[in-house]
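Only one protein chain is missing from this complex, and each of the others stays in its spot.
Then we have chain A:
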Amino acid sequence: MVLFSVLTMIVAIALFSLRISAINFNRIAIIVLIYSGFLAYNTIYTDLVGSGIGVFSGLFQITAITQSIDVFICLIGALVLLLGENSTIGTGTSLKDGVTVKQSSMIGKYLPVLAEYPLIVLFSVLGMSSLISSSDLVSMFLSIELQSFAVYILATIYRDSESATAAGLKYFLLGSLSSAFILLGSSLIYGFTGLTSFEGLYMLCSTTTSNHAIEISVLLIVVGLLFKVSAAPFHNWAPDVYDGVPTMVMSWLVTMPKISLLVFILEFQGFTQLSNWSSWTYLLLISSLLSLMIGTIGGLSQYRIKRLLAYSTISHVGFLLLALAINSEESIESFLFYLIQYSLTNVNVFFILIAFGYLLHSRGLAPYSPVQFINQLKGQFQMNPLLGISLAICLFSMAGIPPLVGFFGKQMVLYSAVHNGNFFLALVAILTSVVSAAYYLRVIKVIHFDPYTVTDTNVVNKETVTTSSSLVIATLTLLLIFFIFNPTPLLNSAHLITLSLFYW
């Protein structure tokens, strides 16, 4: 579905971009993702798929995890694309003295959606969907590149922005370096074994004694993957890139590629268990420890909101890697749960930030839009209490404060860490979680308790947040709060998917 839609949209953009506006291409991409998610959902047969079914001559595989995560990717992708609806602000019509007039005062003042944006997003989704299903070194590398090229282009898609172009170039260069690591690891594996299919490699590793050459090759691949998920110590590009690109693009870059890459690492690491490679576990544990510490300490000194969120992401990747490294039924369940809840919370934060930016703009505070500095949110609670509270709930959830969903994510990861005997890392995770709460609380303090100092505002438009944004923010925020009343569907789903990984 996604591939066909990509081809159709390439033709449609070339032929009909004058007749079909960019926002409508964006909406069509959302619909495509909904259909695609339904097609994936339609084939979740945990008992029949079992340990996996090969497709396309074994280049890809289908498991309960791939299908479930495909549905999740499509859902989150559609949500992130909904951010584009903000560009409709002021372009609608309204009735004035019985005559329909166009609300043109705000047209062109906001970041518009480009027709190519949803197209590149679909390319990215195609890469993600392929990556989580890949079961061959060739399909793995091609999927990673398809996904990565799409996000490099996304980073630079607003070419008028100098910071976005610089960020995109940095992303491209460092992303290429990580791809080179993956390619080197893949070619070494092929050189040592003559195999490219994971199936063949699994069989080889399960029958031979420890082979350091293959082990080193696999570690090179995982270093490349850790680079791409911005795990410490390979994280340096992330704050610069995320800060440089527009917020709408950042929401995609921060949320989406991580889901597919981390799920791929999850599926790939079954391989390492066959040979009991301790180096794999240590690499993930060290990266987790560093991500937790750097993400927390680095975030403390940030005054730019997007850099703060970038460091927050690094810290959360630390939690996810900790769960991955433990690799028990409990930890994988916690990994999936954490990934789902963190992605949803993150998307909500971006919706709220962008909504703040639009509202500040509509009050004549154009320099404050988009929101760049934490201080620009001073006293916004007085102006937009609901948005302020929603952001506070998201940040509390990220900080792991009960009874919000983020608390349960952290609790599950920590429980599995302690259960597995990783007391030191569990302690570090708790401490970093407490420290990181400081920078989340700082944002909450600025919004809720700092005085609203700007007095010379000129309300240029009474536009509020778009209906779709309000709907998404309200739904996700309520989900974070009320998860505690009915946690069974999400927890059971994560549990079943995990069991399918371990017991088939």
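Here is the rule we go by: a contact is a pair of C-beta atoms (placed from the backbone, for glycine too) under 8 Å apart; a residue touches a chain by one contact, two chains touch by 3 or more; residues count from 1.
Definition applied: contacts and distances are computed from a predicted model.
Engineer: UniProt protein name for the omitted subunit, picking from "NADH-ubiquinone oxidoreductase 21 kDa subunit", "Small ribosomal subunit protein uS9m", "Methyltransferase type 11 domain-containing protein" or "Protein DOM34 homolog"?
Structural biologist: Result for the unshown chain: "NADH-ubiquinone oxidoreductase 21 kDa subunit".
Engineer: Among A:I10, A:I53 or A:L499, single out the residue that touches the unshown chain.
Structural biologist: Here the residue in touch with the unshown chain is A:I53.
Engineer: Could you tell which one of A:Y45, A:F423, A:Y452 or A:F482 touches the chain left off the display?
Structural biologist: Here the residue in touch with the unshown chain is A:Y45.
Engineer: By the contact definition given up top, give the residues of chain A that touch the hidden chain.
Structural biologist: So the residues of chain A touching the missing chain come out as 1-5, 8, 12, 16, 19-21, 23-25, 27-28, 30-32, 34-40, 42-43, 45, 48-50, 53-58, 60, 62, 67, 70, 74, 85, 88-89, 91-93, 126, 129-130, 133, 197, 199, 466-468.
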